[in-house]
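Every protein chain but one is kept in place in this view of the complex.
Presenting chain A:
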Amino acid sequence: MSSFKRKTTTSSPHKSSNAQGTRISQTNSQIQFTSTGVPSLDDILGGGIQLGTDVLLLNPDPHSSHATLVQKYCISQGLASGHKVHVFDSDAEDLVASCMWKQEAEPSSNSIPNQTSNEDEDPSTGEDKVKIAWRYERMDKFRTTVSSNSSINDDYCEAFDLSCKVPYSIIKSSTVSGNLVYYDVFDEECPYETMASRIKDVLASAYDQPPSSGGGVTRLILPSFAGPSWGEPSSQKIISFLLRLRSLLRKYPLSCAVLDLPSHLSSSSHEDPSWTDKLSWVSDACISLEASSSDPSMAVMLPSHHGLVRILRLPTFQTLVPISDRSSTLRGISASSSSGNSGGVGENNLAFKCTRRRLVFETFHLDVEGGVGERRTTPATTVAVGNEHSENKQALPLLQGDRSAANVQVEIINNPIPESPSVASKEPAKETKEGAKRQKVRRKVGFQTDKPDIYDF
């Protein structure tokens, strides 16, 4: 008899009573979450979008549209989980057609999903392994983000791949079954009131009917809310719409909404310095994705990220303190510190980046003096800026050449001078030509020796 027991996810007793694609919060059993499609964003929000609340995404940078990308993730996740997805946009069909989808199942799909996180930046293995002090050798590798759940059976959050488009068959079957509905905003006379009453009808028909049709989650997706197709924006109309939406979502607790504002409405302007404050009061979760593409100085500060995340508000529906304060690993306010006895822990700064395959929200740490970009235990890879293109973003050509290294011009008078910067190494002096541009030797983290350490027994 094999003593080897296979570890499967134990199906919790609550699973059957949940709607599909939802999860009950561990700290408060009244609260249910549904996934946004981005596991790191789910973590920031405390587990996902809380059902019965809305998420407002702000996108202050006019040159990027990361908030729309998050909307697409939400649509894809809704389609994958079988939720009812209602998209309110003038170009809704095109938007849905350009959504991402999961990678086709491969035989190696059982392997750890952490592999995908490494594929974009492969640390060079085999070369110069860094010697780690023995007491730190057992520590976990420094992580900057959370990865999605490893279990295949868990359909809470799918691993979407930006390079795959949603297959037309899925769209067609969802449209036919009534799970995917589009609403055109452009033609309406007073779009705010009309859309609000449409939403009310949608929710009433979904949940006021006898329970055979109800019980599923309804996602309301409003990309570029209050954008050009919604007519002339006014702060009063926006706020009354958001409050109306809130009252509807509270009434039908299995629904949720994700909205995003265009860039001209995403920041406090001169005329209304408290605009973002007001938005945060009337929405449940309010997150601003401040991309660095328009600001070169910020782009230099964030060499491997595309922008900063500013959390303006987190949902406090049915709680006094946002749930993500305790449960979020990315934000870094750990459970032990939230007890009364300890002093608290500060929050991590958060940034996001969009790689070729996915959108990731990560913790952001300032540079260590000396030019190493992130705290690592493996040698820094040379990340070429050109590889990090996303669909929506043009990377600024900040750095010349492939390597993120300084161009050093050396003028030699007589003897070649050994120039390697690594400590206590006996590399042969490198010949340099007069005036030649020379690339700095790649910085190595940690202390290295070529000759055997005298303490090695």
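The criterion applied here is as follows: contacts are C-beta pairs under 8 Å (C-beta built on N, C-alpha and C of every residue); 3 or more make two chains touch, one makes a residue touch a chain; residues count from 1.
Here, contacts and distances are computed from a predicted model.
**Student:** There's a gap in the complex where one chain should be. From "Calcium and integrin-binding family member 2", "Elongator complex protein 5", "Tubulin delta chain" or "Palmitoyltransferase", what does UniProt name that chain?
**Tutor:** So, among "Calcium and integrin-binding family member 2", "Elongator complex protein 5", "Tubulin delta chain" or "Palmitoyltransferase", the name matching the hidden chain's UniProt entry is "Elongator complex protein 5".
**Student:** Have a look at A:Ser240, A:Ser267 or A:Ser304 and name the one touching the chain we're not showing.
**Tutor:** Of the candidates A:Ser240, A:Ser267 or A:Ser304, A:Ser240 is in touch with the missing chain.
**Student:** Looking at A:Asp155, A:Asp295 or A:Glu347, which residue reaches the missing chain?
**Tutor:** A:Glu347
**Student:** Please pick, from A:Val70, A:Leu180 or A:Ala196, the residue that touches the omitted chain in the full complex.
**Tutor:** A:Ala196
**Student:** For chain A, which positions touch the chain that isn't shown here?
**Tutor:** Residues touching the hidden chain, for chain A, are 27, 30, 193, 196-197, 200, 234-236, 239-240, 243-244, 246-248, 250-251, 273-274, 277-278, 280-282, 312-313, 316-321, 326, 333, 337-347.
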